[in-house]
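Please find one structure pasted underneath; my questions will follow.
With one protein chain removed, the remaining protein chains of the complex are shown where they sit.
Moving on to subunit A:
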Amino acid sequence: MHIAQSWIDIAYLIAACLFVVGIKGMTKPKTAVRGNMLAAIGMGVAAVITLLNKHIVSYEVIIAGLVVGGTIGAVMAKKVQMTSMPQMIALLNGFGGGASFAVASAEFFRGGAGDVVSIIATGAAVLIGAVTLTGSLVAFAKLQELIDGKPMGFPGMKLVNAILFIGSLVAIGYLVVHPGVESVFWALAIAACILGLFLVLPIGGADMPVVIALLNSYSGVAASAAGFVMGNSALIITGSLVGASGLILTSIMCKAMNRSLTNVLFGVMAEAG
């Protein structure tokens, strides 16, 4: 069953309102539980209405993905220790970034992104999504003590990061001029994955909560970029909403921990490099 796009967009608007009220609620102790519920309902509305989208022609892959993902998510959420919450959030956030990365990749290989805006948005979703994915995995590994929590780095790391970042932008620019070149797309994806690793490795375990908050903001921006690729209002609105509110929360957390964001991101790096 398919319905007109305008009904779907109205449902997305309702979902976006639920997210706004939900986030607002989560900033106050009294209304926090209700806020979380409202946001979850909003997500349910957005997901269910999407199933009626006319571009969806087969449901096998969707159902399989929902069952597998839902089971893993629920088991993880039930089993996790309260003391392990920060790394749990890091891991979940990494998955969110990875999902945006995968969505943008699927659009690229489908050849859906033809005009300049879609190509730039695809590149942005891949870059930010991949950085969120690998950066969050490093944050998770550090907090879970799978790897050493101490800052790690090598001389010239900042320069390498700058080259990776500029190289990624050049790759996106190349794809604008020559759309659909797969080797350049892969180069972009790999550079972004390495950039995510290198950005978080030099940061110490104590600063990780701030980094996770920042990566959460990134995953919102990645979702928003994916929204520009697909022309989807739910992704654009909600992604930028989370991107902006996540950035403000990051700066509030920095203040509470008496750290400056620039210090967290670049200060320790200088010591390591």
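Everything that follows uses one rule, which is that a residue touches a chain if its C-beta (ideal position, glycine included) is under 8 Å from a C-beta of that chain, and two chains touch if they have at least 3 such contacts; residues count from 1.
Simple rule for what comes next: contacts and distances are computed from a predicted model.
Choosing from "proton-translocating NAD(P)(+) transhydrogenase", "histidine kinase", "ABC-type quaternary amine transporter" or "FAD-dependent oxidoreductase", the protein name stored in UniProt for the chain missing from the display reads "proton-translocating NAD(P)(+) transhydrogenase". Among the residues A:39, A:131 or A:175, only A:39 touches the chain that is left out of the figure. Remark: the residues of subunit A touching the chain excluded from display are 12, 16, 19-20, 22-24, 26-29, 32-33, 35-37, 39-40, 42-43, 46-47, 50-51, 53, 55-59, 61-62, 64-66, 68-70, 72-74, 76-78, 80, 82, 85-86, 88-89, 92-93, 95-96, 98-100, 102-103, 105-107, 109-110, 117, 209, 212-213, 216, 219-220, 222-224, 226-249, 252-253, 256.
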